[in-house]
Each structure stands twice: as structure tokens, then as C-alpha cells.
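Dropping the structure in here first, questions after.
A single protein chain has been omitted; all remaining protein chains appear in their positions.
Going in written order, the chains are labelled A, B and C, and every chain counts its residues from 1.
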Amino acid sequence: MDEKYKDGYVEKNYMEAFDGSGEEIGEEVLNYFEELFSLEMPLGRMMKMMPGMFKYAKRGKKYRKNLMNFAPEMMPMMKDAIKDAVGLGNKEERGV
Amino acid sequence: MSKKALVIGGGIAGINAAVELANNDKLVILVEKNGELGGNVNDMAATFPELDEAQPLLDEQKSKVEDNENIDIKFNSEVISVSGKAGDFKVEINEDGNTVAEEVGAIIVATGFNYMEPNDYSEYGYSRLDNVVTSQEYERMVMNGDIKKYSNSNVVFVHCVGSRDRVKGYRYCSKICCTYSAKHALLLKQEVPSANAFVFYIDIRALGKGYEEFIRDAIEDYGVRYIRGRVSKVINKEDTLLVKAENSLIGNPVELNADLVVLASAMEPQKDSKELAEILGIETDDYGFYKEAQSNMEPVKSSKEGIFLAGSCTAPLEIRESVAMGKAAASESLSFLG
Amino acid sequence: MLEKANDWSDTFYDKWKPIAMGFVNGAEKCLQCGKCTGQCPAAAVNPSYNPRKIIYDLVNGNIKRVLSSVELWQCFFCSGCFATCPVDINFPFFVFMLRLGAMSQGFGWEDVKQLEKYAEKDYLQDGITVSPEERNPYVIEERGDIADIRQKAGMPRQREVSDEAIAEINMISDLSGMTNFMKKIGGVELYDCSKCTPKIEEKCKSKELPKKVGNVKTHYRFYNYGVPIGGADNA
Partner (left out) sequence: MHKLDKLSGIREEIVADIPIPEEIFYFQSCVASNKYPGIESCTLDVLNKLGVKPFVSEDQTCCGGFVTFANVAAPTASMPAVARNISLAEEEGLDICAVCNGCWTFLNEFGHFMNGNDEVKESVNMMLNMMGREYKGESNIFHIGAMLYKLKDRIAENVERPLEGLKFATHYGCHYLGGGKYGAIDDAQHPSFIQELVEIMGGENVDYTASGECCGTGFTQVINDKEKSLDHSQMKLESVRDEADPDFVIVLCPYCLSQLDRMQQQLDYRRDVKLDIPIIHITQLAGLALGLPKERLAFDAHIGGQDRFKKALNKIGIDY
């Protein structure tokens, strides 16, 4: 058996591998899931998208054209995102 | 003038309702779908929890009906229409192809249940592998002595086939499978002491007088081995069967070579129970069992006045309770028979 | 060890269902019948692995035990449990979600790191997850170059994926946060057991482990569902 699974180590049981209580760990994981699965478009997410869009646009004319066609749709989303960013804090209002 | 009563179904509940009414000097019409009385008890080798032989007991019950002058038994017949109200029903019965009209004061429904055919349970290989049988087939094997050939072999009993399963079966618990599987294991041990009996269960639900003791006896006195875990798979391995399950008290998977696998198939409502309900104008639940007027206080009254329920057409029941319900339904119906 | 049930999270399971958008649900229906474990190929080779217990812990809120377990990472993703489950629980999806949860707490990165190359080098660069390059020298010896076989069969030496397609999946990767996610995996430094000396090993037991490396805290996982039996093979 591998050393790290031997009695001495297992005795320092899984309880000590965590910093908080079960409830706290649960909250942490839930927050992480929320971020991972969120479908909203907050400003931060929009900013993260920018490099990807630049990279895509740099590939050639055809790609730029695709993006340009999409631009009119993007403006209202940008506005929404900025509005959300101003009214930060209340997640329920943002419809998460 | 007193009115006739109609009893639908000649199983153990219907027989008792009819006899009870006849003993009170009422005329009874007993409608039976098949050519003989007795219903599902005909396929039974023994009863629990006393292990009495079932057939002599049933014969005694049958003779009470057959010898009774007040009871008119209609074999191979079905109710085709019902009209009128409580105390004054007009009924049409199809008897061997001829339509007979009758006037009755009260109707007792005792249509019983059906053993589910576990064809959808392909993981258990029923009707795909040899030596995988349902409990009903197993009882017949006991009666005609076929189980004698399983000496020195492993016989596996599988609980909850079709019960407590919302995907391929029914959500309800069939109530009696726990005890009758113990009965099957006991019968095996009595007939063939050299065979090993293994019972795979989820929970043991021995809800009846003497049932818990019956199962403990099977474990303690006869050495039937109980393993907690629903069987996952039965596959064929050369000439025998390989049963795969989890021993969920220990938490490890187990494999077992078996020569016979007995599936405790669920009790389901009769296939045509909803059609009959429509003819009678009474309510059923989602599965097709008949609904009582009030589940606790009015267990034998149906949703329509003058129509009474008895036996396993209301829910999975044991013999004892079916008999009690048949008698209760008879006494309640007396008030409509003048 | 005595476990304290009031340390479990009562709200976790209720709250995570809406977050998962209905993708995984129904664990509360579990009957604890064990049909899943009985047919499980992973349970057949790993004695302590048990899907039934993992579901049980999840519903009851003992997520600490689930997330820190080695067993969570032993699932074969074969869906046999889903096929046979009497209440239709799609267990592999739960494992998928729980592994993500475990990663958020710093478990299992060593497994995921080994797989990262398939996403970064193959999927995002060529558009195909399995690359034509063979990593196993024995296979090359036996079979030769796959491009030759393709040519002999009358196909182009390499399956072509258009530049546009690759640009598009790269953009999807950036937009959906996959690129960031992979950067995180790439940034994890793992403890190399092969370089371990008896001295370090001594430290390893006495010193606070797991330690924080790079951006992500990495932890060793535990056999939380019973130390495997069967000798050295099962370590």
C-alpha cells in the first residue's frame, strides 16, 4: 500500500482536510458552481470575452465579417451588463 | 321482497362475500371470468404463516359456494353494463356468449389482482434465460414436485421485482412478497434439505400477525440466508446462472452461482380493471386499483353508493385480509338488499 | 472515528439542484437498494468504491466525505447504474458535478492534469481529441504509421479539420471560460512521489499536508468509504 494511505495519514482524516464546517464548504462549492454555470453576462464576463473575440477577428476578413454582423445584437447586452455592474450586489435581481 | 346481490369475481374474497350473503338468506349471483373458482389461490402450494396446504383449504371454501342453493354461479361470464342506483341496479351479464339481464340491490367487486409478468426486467433474464421463474411459476413447481431436482443447488429469491420501482414497475410495495418469499424458501428447505436458499431483499416488510416470527424462523431454524441488496443482474454462465448484487450492509458487490432464480413479481391490478370501473361508474387510483370512499373509515365502500369492494382489487392484500374484507363487504351490502 | 452528523450541510443538496439547471436531479428518490453497485464495473475492481454510498452522502449533506474521497474519481462513466436504476437516477452526471465540486476544494487535480494535454494540444489545436501521433512505441512497432494505413485505404494521410472550425472552437473555449479553466489546471504544481526520499517521506507524514502550490490548493484524497482490502494491489 502506498505510504500516503497508511494508517498514520488516514488518521488525519478528511475532516481536517477542510477549513470550515460542512455548511461552509457547501456554500463555497455552491458559489463555485454558480459561477461555473452562470448564463448571465456581467461586465466582467464580457471583458473576459474580449481577447477571444480579438483573436478570432485577427484570423481574417471572413471572421471579422461574422463578428460585425453580430455587433448590433451585442450593444444592448453590453448596456445590460453595465447596468448590472452598476447595481452590483443583489444577485436575485439579476435573475441568477 | 328481498333483492339479489351481485358478486363480481370468484376468488377468495368473492367466495366469502357470497357465502356470507347466502347465509343471511339472500340470493347471490357470482360472476366468474374463468371456468373455476378460487382465483389466484389456485396457484398456491401453501399458505403463510402456518404453512398449511392451500388446496384443501380452498376446496373447503369452494364447496361452501358450490353446495349453496342461494348462490347462482355464472362461469366464463363478465358484467357488460350496469345502470340504476343503489338498491335497484339493472345489470347485463355476458354468460358464455349469451346476454342475461338481472336486477340486483347491491354489487360487490372482488376482481382480485394479477401477477406482473416481468418481461421488461431484462436484467433478470425472465423469458430470456432458462431457470428464471416468477413466484407464481415456482408455486406450481412446488405442487407438481419439480423442485425436487434442485438438490445440492443454490436457489435465489429476488424481492421487489416490479414493486418499488418507478421506471419499469410500480411505486407501491406489494406487501406480501417478503413473507411469501420466505415461504418459498421454507418450502424448498422442507422438500429439498440439501438445497441452499438465498433471499435478496431491500427491507423486510413482514406486516402481519406472525409474519415476522415466520421469517425469523426461516433464518434461524432452516438456515435460509438473507442478503440485503437488490439483485442487479442475472446472466448465464455456462450451465448455471450468475447472480450479481451488492451486499449493501457490508457495501461490497457479491456474485453467486445459482441454479434457479425466483422473481417475486409485483401484484398489479387486473388488466381490465379500469374498463370495469367505467362500466360500474366507480373511481380507480393511478395504477388501476379501486378507490375506497374513505381509506381509513370506509375501506369496503367504493366511490358509488351500493357498490362495495373486497380483496386485492383495492390494493395488494394477503388471504386473511381478503377474507375479512369479503365478509365486511357482505354485511355492509345487506342494508341495500331489503 | 465518531462522525458528527450536525457538521453535515443541510442545505447543500436542496440548493444545488436549481444551479445545475435540472441537468442532474432525483438523488432524493434513492431507495438504497444497491442495484447500482451490484453491476458496477468500477466496484468490481475497486473494493471500496460504491455509488450507493456516494448518493447517500450527497442527499444527507455529508459532502466533505464525498469531495475528499478517492472513490469519487474511480467511476468508469459506463452508465450501467443509470440503465438499471429503479428510480432513474443518472449517477454519472452526479459524479461529473461532484468532481467539479471536489476540484473547487482542491482535490483530484493530479488526475485532471494528466488529461489536460488532450484538450490543449489536440482538441483546441487540431479539432480532434485523439491525435494521430502514437505515444506507445510498442504500437508503432507493431502497426507502423497510421498515416500510411489511411493512405493505403484511399484516404488523405490526415483527417482535415478546417481552419474556420478550429478558430470557432477556440473562440467558444475563450468565451465559455474553458481557456481560463485550463490555465488553472496548467498552473497546478503537483507533488512528485517518484522523487521522494525516506527523509521527505518522514516530513510528508509529519508536516502539514496538503500544501498550497501555485494558484490552486492541492490535497491528497482519502479512502473515505473504507480502506481497500486485498493487499498492495489496492493501494
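To be clear about the criterion, contacts are C-beta pairs under 8 Å (C-beta built on N, C-alpha and C of every residue); 3 or more make two chains touch, one makes a residue touch a chain.
All figures in this text were calculated on a predicted structure; none of them were measured in a lab.
Although one chain is omitted from the display, it touches the following shown chains in the full assembly: A, B, C. One chain of the complex is left out; on chain B, the residues touching it are 119, 122-123, 125, 127-130, 233, 235-239, 242.
Considering the complete assembly, chain A touches the hidden chain via residues 36-37, 39, 53, 56, 63, 65-67, 69-70, 73, 77. Within chain C, the residues in touch with the undisplayed chain are 21-23, 41-42, 44-46, 73-80, 82-84, 92, 96, 99-100, 103, 108, 111-112, 114-116, 118-119, 123, 127-132, 136, 138-139, 142-144, 146, 149-150, 152-155, 159-162, 164-166, 168-169, 171-173, 175-178, 180-182, 185, 233.
We adopt the following convention: only the chains that are shown with their structure count from here on.
Taking each chain's centre as the average of its CA atoms, chain B and chain C sit 48 Å apart. Mean C-alpha positions place chain A and chain B at a centre distance of 57 Å. Within chain B, contacts with two or more other chains are made by no residue at all. Those residues of chain B that touch chain C in the shared complex are 123, 160, 164-169, 202, 228-233, 244-248, 251-254. Residues 1-5, 8-10, 13-15, 17-18, 21-23, 25-30, 32-34, 36-37, 48-49, 51-53, 55-56, 59, 62-63 of chain A are the ones that touch chain C when the two sit in their complex.
If you check the complex, the residues on chain C that touch chain A are 1, 7-12, 15-16, 19-21, 61-65, 67-69, 97, 100-101, 104-105, 163-164, 167-168, 170-171, 173-175, 177, 179-180, 193, 201, 204-205, 210, 219-220, 222-224, 227, 231-232, 234-235.
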